[in-house]
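As you look at this complex, bear in mind that one protein chain is not there, while each of the others sits in place.
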Amino acid sequence: MRDLQLSLNQTRRSLAPAAASAAAVTVEDTIPVNDEDNILKGHGTSDQDGEVVATLCGVVERVNKLVYVRALRARYKPEVGDIIVGRVIEIAPKHWRLEINFSQDAVLMLSSMNLPDGIQRRRTAVDELNMRSIFEENDVICADVRGFQHDRSLHLQARSQKYGKLERGQLLIVPAYLVKRRKQHFHHLKQYDVDLILGCNGFVWVGEHVVVGENTNKMEDKPSLSAEVENFTPLETRKHICRLANAVRVLSALGFTLTVELIIDTAEASVSSNVEINNMLGAEFYVQTAEAEAMRRADLLRKKSGSR
Amino acid sequence: MRQLKGEIGVVAKADGSALFEMGNTRVIAAVYGPREVQNKGQQVNSKEALVRCEYRMAEFSTGDRRRKPKGDRRSTEISLVIRQTMEASILTHLMPRSQIDIFVQVLQADGGTRSACINAATLALADAGIPMRDIVTSCSAGYLCSTPLLDLNYIEDSAGGPDVTVGILAKMDKVTLLQMDAKLPMDTFENVMELAIEGCKAIANYIREVLLENTKRLECQRG
Partner (left out) sequence: MVGLSEGEKHFIRGGIAQDLRADGRRRLQFRSVSVETGVIPQANGSARVRLGATEVIASVKAELGKPSILHPDKGKVSIFVDCSPTAAPMFEGRGSEELSTELSVALQRCLLGGKSGAGAVIDLSSLIVVDGKVCWDLYIDGLVISSDGNLLDALASAIKVALSDTGIPKVNVSLSAATDEEPEVDVSDEEFVQFDTSSVPVIVTLTKVGKDYIVDATSEEESQMSSAVSVSVNRHGKICGLTKRGGAGLDPSVIFDMISVAKHVSQQFLSLLDSEIASAEAAE
């Protein structure tokens, strides 16, 4: 176990390209700016004695005239249009409060939700009383960010059929900075029949595939125990779900950015090396994944420098 | 100054965490936040974040085993001191209506626990990505046998000489914490305080290196 830790550290060191380290800053470091005027100071910076000083530990990013510090392990910073996964904490008059790994809880208004029967109409008092039948406490929900209101609270919306309650799967929490904003966050992995949703806030959902539009029969009572047993996720799908979930755990522990391709590659690497699902969380697989990633990045660098 | 060691990210579940050692004094700090305010009654100012802090000593941390180490007056006082010191540095107006919890757990106490806690809390807050005005560091110094001594351990502290604890904002060169017990003539006091401030600056350099190293490592891993 200890030898494996050492080899893991060595592999980690070999991952270090020199370019990224140049822009790192810690709190109270001066950020070098060339133009003294017209520099816009963004997040993570402040003005002290005429110098631009970092208030966060992170990487300095410059976009035209904007200078800001991107923090690494901080909480999620919402932007309009992000797809996120959250958990319901409280049911309040006309809205639900969700926890989304932000400094405040987010609000999902009843009017921002599609009603179960799909009709567009005004929400009545009966709807308000039936809020619990749509989402309960502790439910996991997928939604997207609508925006900040004037009282600085964050509002969400779930207006399309693909958003809504997530069931039959597991929720994983990873640091938010490992999920980059892409065009697609919903991934239906056909070869496994598994849904993978990478929430921008670091909540990742891996679960059984649910056909969109099938969520109209929610009004039943809880099924009896025997009915439930037949209702369990089939073993094959469950194996795929666990493998993908472990791949996400390994990648987030190693600190690699999460992309669908990487997750699938890692899961398939574990299958081809005959690693048992639970052994994916063991030290050998960590080292194997780290080495594979190091090789992949070296290849990428070679291609970039070769194509120039 | 005793040997320093700082390690970031020891508690996986916390937003930020750090382990800080000054000689034999070992302290773990964990930061949870900024998150939604749990107890609305405690929130005084809705334009700023609420900072809370709790200091706890493990029962095995001191030479003689203590019973009931939490809730006693010394712990409450140190919790208050740490909270005020960190609050001076955190840019609370950037995170309104949220709360930041700082939990400090002493694993081993060998003098200078107050300083080690503040240094560990600084590391943990930086790890959690909470914006701060400056790095807060702290160090203690005393005066024994006509010599100013830096970073007293438990034996030297119990020898009866004065003990000055200083906390500074490193780059801005401002003092945020100053505590002293026992008597000290004014000019000697100035010497001892100068020594403590130098100690703080040395710790600040070390902390800055640790944070920079950690940031680079995370960024490289991220790819």
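For clarity, chains are labelled A and B in written order, and residue numbers in each chain start from 1.
Quick note on the criterion: a contact is a pair of C-beta atoms (placed from the backbone, for glycine too) under 8 Å apart; a residue touches a chain by one contact, two chains touch by 3 or more.
Note that the structure is predicted; figures quoted are calculated from it, not measured.
Q: Hey, which of A:Lys41, A:Lys77 or A:Lys165 is the one touching the hidden chain?
A: A:Lys165
Q: If the hidden chain were put back, which of B:Lys13, B:Lys40 or B:Lys183 would touch it?
A: From the options B:Lys13, B:Lys40 or B:Lys183, the contact with the absent chain belongs to B:Lys13.
Q: Need a quick check: the contact residues on subunit B for the chain that isn't drawn.
A: Subunit B touches the missing chain through residues 10-14, 17, 24, 28-30, 32, 38, 54, 56, 58-61, 63-65, 70-71, 101, 103, 105, 107-108, 110.
Q: Hey, which subunit A residues sit against the chain that's not shown?
A: Subunit A touches the chain not shown through residues 1-2, 87-88, 136-140, 165-171, 207, 228-229, 231-233, 235, 238-239, 242-243, 245-246, 249, 276-283.
Following the convention adopted for this analysis, only the chains that are shown with their structure count from here on.
Q: Centroid of subunit A to centroid of subunit B, CA atoms only: how many Å?
A: Going by mean C-alpha positions, subunit A sits 32 Å from subunit B.
Q: Residue numbers of subunit A touching subunit B in their complex, please.
A: Within the complex, subunit A touches subunit B at residues 12, 15-17, 20-21, 24-29, 44, 46, 48, 53, 55-59, 71-75, 99, 103-105, 152, 177-178, 254-257, 293, 297.
Q: Residues of subunit B touching subunit A in their complex?
A: My answer: residues 15-16, 33-36, 49, 91, 95-98, 126-135, 170-172, 208, 211-212, 214-223.
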